[in-house]
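Here is the structure we will look at.
Right after this comes subunit A.
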Amino acid sequence: MLTIPETSWLVVLPTLIVVGTGLLILLVDLWSEGPDRDGLGWLGIAGLVVTGIASVALWNTHEVSFSGGMAVDRFALFFNLLFCLGGILALLMSMNYLENTDIRVGDYYSLTVFSISGMVMMAAATDLIVFFLALEVMSIAIYALSGIWRRQLRANEAALKYFISGAFATGFLLFGIALIYGATGATDFATVQEKLAAAPPELRGMATAGMALLLVGFGFKVAAVPFHFWAPDVYEGAPTSITALMAVGVKAAAFASFARVFTDALGPLMPEWREVVAALALLTMVVGNFLAVLQQNIKRMLAYSSIAHAGYLMVGLVAVNDGGGAAVLFYLLAYTLMNLGAFAVVIAVGRRGQPNEQIDDYAGLGFRYPGLGAAMSIFMLSLAGFPPLVGFAGKLYIFSAAVHAGYVKLAVLGVLSSVVSVYYYLGVLAKMYMAEGTTLLDSPSSRPYLFACLLIAAAGTVLVGVFPSSAYELARQSFAALG
Partner candidate 1 sequence: MTEMVPTNYYVFLAAALFGIGTAGVLTRRNVIVIFMSIELMLNAVNLVFVAFARHFQSAEGQAIVFLVMIVAAAEAAVGLAIFISIFRNRETLNADEINLLKG
Partner candidate 2 sequence: MWIEIGIAAIKSLVVLLMVLQLAGALGWVERKGSALIQDRIGANRAGIPLFGTNITLQGLINTLMADPLKMLTKEDVVPHGVDRLLHTLAPLVTLFPALVTFAIIPFGDVLVVGDREINLQVARLDVGILYALAMVSLGVYGVVLGGWASNNRWSLLGGIRGSAQMISYEVAMGLAVVSMILLYGTVDLQTMAHEQGHLIGGWLPGWGILYQPLAFVIFLTAGIAESKRVPFDLPESESELVSGFFTEYSGSKHMMFFMTDFIEVIIVAGLGATLFFGGWQVPWLYRDGFHLPGGTLIELPNLVVALLQVASFTIKVLVLCWFQIMVRWTLPRFRYDQLMNLGWKGMLPLALANVVVTAIAVLLVQDA
């Protein structure tokens, strides 16, 4: 008779809540009509809050189930909290952003929540196939979301480019998974690791080939140089709230599985991948930061900045066993707060039919809208890595881990490249405070959700920056769950 594998509801609980929220939004959308649809956004936020509460409640659970397919552990739960935070902020800013577009809100919110469900599954996946399908759930939702503003030619184009590059990356990821399956006969991380540790040279060679292809696939997903070319176009063309979700959620999810796959399943291949990832990290930091300097459009500038940040995060992965893992988790938290904040400012500066996305449009905003100026200053300084903001603490942890692991040159070059980044981040502030401009904005009181979002992000950026140790301790505990 058939033996049904053990199933644990706890393992899939966060996923189920998020997917259920998405379904609920779809159903409610079906039966609710009228222009005021903020309710659907609130529904999404409520679902994410419940997911967050469930994740906190599960904090001490450590369980793998579904034939080794999915796990609930602190690593997954940390990312759940991160995705909930990022998702809530993204939904908050969407609620005001959508007023200025003709996007159908029901589709938008349900797809957003479904993409978050994919992220949640990615962080918890302990099987290459589960990971791959979770990635596809997330990606397909984001493909559709980036083209959801159909009247916008730029959004069409962004969707097309994101789709083609994403599908291309899918091919590489899958071929890598197939070769690893061929080398080990398994797809769950535990067995793969076990088999690889004792693999004869020809199987190790095949797994190395698979690892290289996986690396290409991940490179596309996190927009690492030289697989980054799609990112600026897509970031610029997609609706800004989706760009924010892409820059933060997709990247965090990709790094969650990057860390999980490469340290857990492919841990025995670390000698093979370490130097390659280090080289990619260096290239990504340098190219990202230098190209960002040239940008006139704020969304493109943030795209290149997010490429550079992917480079910093990869430095953390190189030093994964010397505190780099925890540093990556902490940095992702920092990045979520400050980057979402920056995108919220971009949305706040835009008006209906007048996106105001050129950096020149920011001229003089600092004096005329002091609150917005202060918020933008916090985010830009934090992204540039000024103390005592959270970006500084994040960089400190990452580069000290790299030094600790013996990658001193990499750390030095990373710090130098981030000095370049100061130039373009401060360039925005210089424009805001030192130039005269005429850009008019909608009053903040008419956009309460955006205001709340800015407030949360700014407070987080400052508070976690000033008191980083407890957040770092959380990240450390979470990463410890992996090994």
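Inclusion criterion for the candidates: all candidates are chains of the complex that A comes from, given by their letters.
Basically, a residue touches a chain if its C-beta (ideal position, glycine included) is under 8 Å from a C-beta of that chain, and two chains touch if they have at least 3 such contacts; residues count from 1.
Remember, predicted model here, so these are calculated numbers, not experimental data.
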With reference to the defined contact criterion, which of 1 or 2 touches subunit A in this complex? 1
Subunit A to candidate 1 touching residues, read off their complex: 129, 132-133, 136, 140, 143-144, 147, 150-151, 153-154, 156-161, 163-164, 167-168, 170-172, 174-175, 177-179, 181-182, 185, 187, 206, 229-230, 232-233, 236-237
